[in-house]
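The following block contains the structure, expressed as structure tokens.
Yeah, one chain of the complex is gone here, protein chain that is, but the others are all in their spots.
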Amino acid sequence: MTAPTTAIDLAASVRSGETTCAAVVDEAIAEIEARDGEIHAFNHVAADEARSRAAEIDAMVADGVDPGPLAGVPVALKDNMCTRGVPTTCSSKILGDWRPPYDATVVTRLREAGAVVVGKTNLDEFAMGSSTENSAFGPTRNPLDTSRVPGGSSGGSAAAVAARYVPLSFGSDTGGSIRQPAALCGVVGVKPTYGAVSRLGLIAFASSLDQIGPFTHTVADAALATEAISGHDPGDSTSIERGPLDISRQLDVGVAGLRVGRITDLPTGADPDVVERLDEAFEALAVAGAEIVDVEVPAFTYGLTAYYLVAPAEASSNLARFDGVRFGARVNAADTNAMYMATRSEGFGAEVKRRIMLGTYALSAGYYDAYYGRALKVRRRIADDFASAYASCDVMLTPTSPSVAFEFGSKTDDPLAMYLCDTYTIPSNLSGDPGMSVPFGTGEHGLPVGVQVLAPALEEARMFRVAAELERSAP
Amino acid sequence: MSPPLTRDDVAKVARLARLELTDDELDSATAELTKMLAHFADIDALDLDGVEPMNNPTHLANVMRDDVEGATLDRDEVLGEAPSVEEERFRVPPIIGLDE
Partner (left out) sequence: MTADTESRDEPGTSRDTWTHESNGLVYEMVVGLEVHVELATATKLFSASPNRFGDEPNTNIDPVTLGLPGALPVLNRQAVELAMKLGLALNCAIQRSTFARKNYFYPDMPKAYQISQYDEPINVDGWLDLPDGFRVGIERAHLEEDTGKTTHVGGAGGRIHGSDFSLVDFNRAGVPLLEIVSRPDIRSPDQAKAYVSELRAILEATGVSDAKMEEGSMRVDANVSVRLPGAEFGTRCEIKNVNSVRSVGRAIDYEARRQIALIDGGESVVQQTRHWDENEGRTHTLRSKEDADDYRYFLEPDLVVVDPDPEWIERVRASLPPLPAARRSALAEATGDAPDSESVAIAVERGQDDYVLAVGAAGGDAARGLTHVKQAFADEGADPSVPAADLAKLTRMEADGVVTATQAKQILADLIERGGGDPEAIAAERGFEAMETDELEGMVDAAIAAEPDAWTKFRAGENKAMGALVGHVMKASRGQADGKAVSALLQQKKNA
């Protein structure tokens, strides 16, 4: 493979007129067409739309108009973000060939930044899963080892970058769905602070947990991409009322003086290689001048339970609108209720049904207090424990995933085993704090290991400083 | 501490969620959910008295928009995506469950 072409370099050459956007987009589409038959990162390649947008970008450059910081950069979007007139499936049969009548805010922001959407990427149906095996259109393969999963649920977006089709893609992270596949595919993946990036047009899995973020090869690209999509959106009531995040300018500040937390009561279960890489990451940061401090986050270990009650509860409600009335697929039946049952039973896959059932149960009369209500209290406990820990440290490091990429089918028979993939990523979705995964060496079979950097809400700049240092010192 | 899950509970949940389960699916779903709930019983040991539930990380309040008309969707574009349409309306099969 050739040296990675970064989004920053590509944008610079398009802005300067050194390359045309048309050429860049053509190359990306050619790569996808040549190699994606095996990988299956994409559900849909929007070649025509991408080419006509590329022509517009080139015309802007020719007219001396700056297309923006991501000028001409081809990007891939997880197929749960609405793109006007372009199929949006959530990798589910239930959406049929639905074409949204509107663009997600992130799509609009990317367009305004000069990026070109080349296609929609595969995911675990409705973003429920950790391997991208739960797709109605078949799994995505890990470009680094095609016998293994890319992680999930944003496996297609991770693979699209790892396969070097595009330098930049976007996923959504509800319990680790960006960070875990980033780790398994050896790329950078970011979950911004809840509310930093608009969710408008992101097809909701769990509204209080979902955030959109980028996949890139480099920390600097991830910073630029996060800046481009962040900032207040009046169309999302949970959008934080401030401008875009300011990250890139501080990437090279270093970590001298930063207190990096090591969670002493972190749940066990990570592979030995993964634990070793994490230890090396602490050492590298210490060498670079950071202070490593022990912290406790006692409720961290309860994150999994809280998450698997809260997220399915919200999902059971969010996915109720897929009823065969206004859009998407319908299975006909004699009456409306029978139509609902037939449409939903046929349209949803097994994991989606499992979570809808779990969530419906957790909210139902007589069980709300024992399950959903209690999970919300655990959630508060986790957020409080994080806040206490951040009183004595500036960032924390954990593994991103307990293991490297695993083989197809190895966890599909045991939902709980699959859920454990998210042990380390879930708590920051519950608290709303940012987190990101940075490749840091390899583990079993020479497969990449990711280290997760966690920071307090809206301290992305600090989180990225640490990530940049890990990138510089990675083995 | 948490109440045990019965097959009837699962059947009721499936009805609420408008999912059709065969008898076999009902059995396996009951077993599967029981196993999960047993795993999730780890939080039963926590003393959560007086802990304020957290339903969302947001600290925002009073997020409102002005009462000003904005763009509407094109009806033809929207109806073109619908499974069944008649007289510019969404058509559904007869609604059962009301009116004897």
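Letters are used for the chains, namely A and B, taken in the order the chains are written, and counting of residues starts over at 1 for each.
We adopt the following convention: a contact is a pair of C-beta atoms (placed from the backbone, for glycine too) under 8 Å apart; a residue touches a chain by one contact, two chains touch by 3 or more.
This one's a predicted model, so the numbers in the text were calculated from it and none came from an experiment.
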Legend entry - Residue in contact with the excluded chain [from A:Ser13, A:Thr146 or A:Ser207]: A:Ser207
Inset, instruction - Could you tell which one of A:Thr88, A:Thr108, A:Thr121 or A:Ser153 touches the chain left off the display? - result: A:Thr88
Legend entry - Contact set of subunit A toward the excluded chain (per top definition): 81-82, 88, 90, 95, 98, 100-102, 104, 199-204, 206-208, 234-238, 313-314, 316-317, 320-323, 325-327, 336-337, 340, 360, 363-365, 368, 372
Legend entry - Hidden partner chain, residues of subunit B it touches: 12, 15-16, 18, 55-56, 58, 60-73, 75, 78-79, 86-95, 97-100
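Keep this in mind: only the chains that are shown with their structure count from here on.
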Legend entry - Inter-centroid spacing, subunit B versus subunit A (mean Cα positions, whole Å): 23
Legend entry - subunit B contact footprint on subunit A (complex, rising order): 96, 98-99, 101-102, 194-195, 208, 234, 237-238, 240-241, 299, 301-302, 305-306, 308-309, 316, 320, 323-330, 332-342, 344-345, 348, 353-354, 356-358, 360-361, 364, 366-367, 370-371, 373-381, 383, 415-416, 430-433, 457
Inset, instruction - Please give the residue numbers of subunit B that touch subunit A in the complex, ascending. - result: 1-3, 5, 9-10, 12-14, 16-21, 29, 32-33, 35-37, 39-40, 42-43, 46, 48, 51-58, 60, 63, 65, 73-74, 77-78, 81-84, 90, 92-97
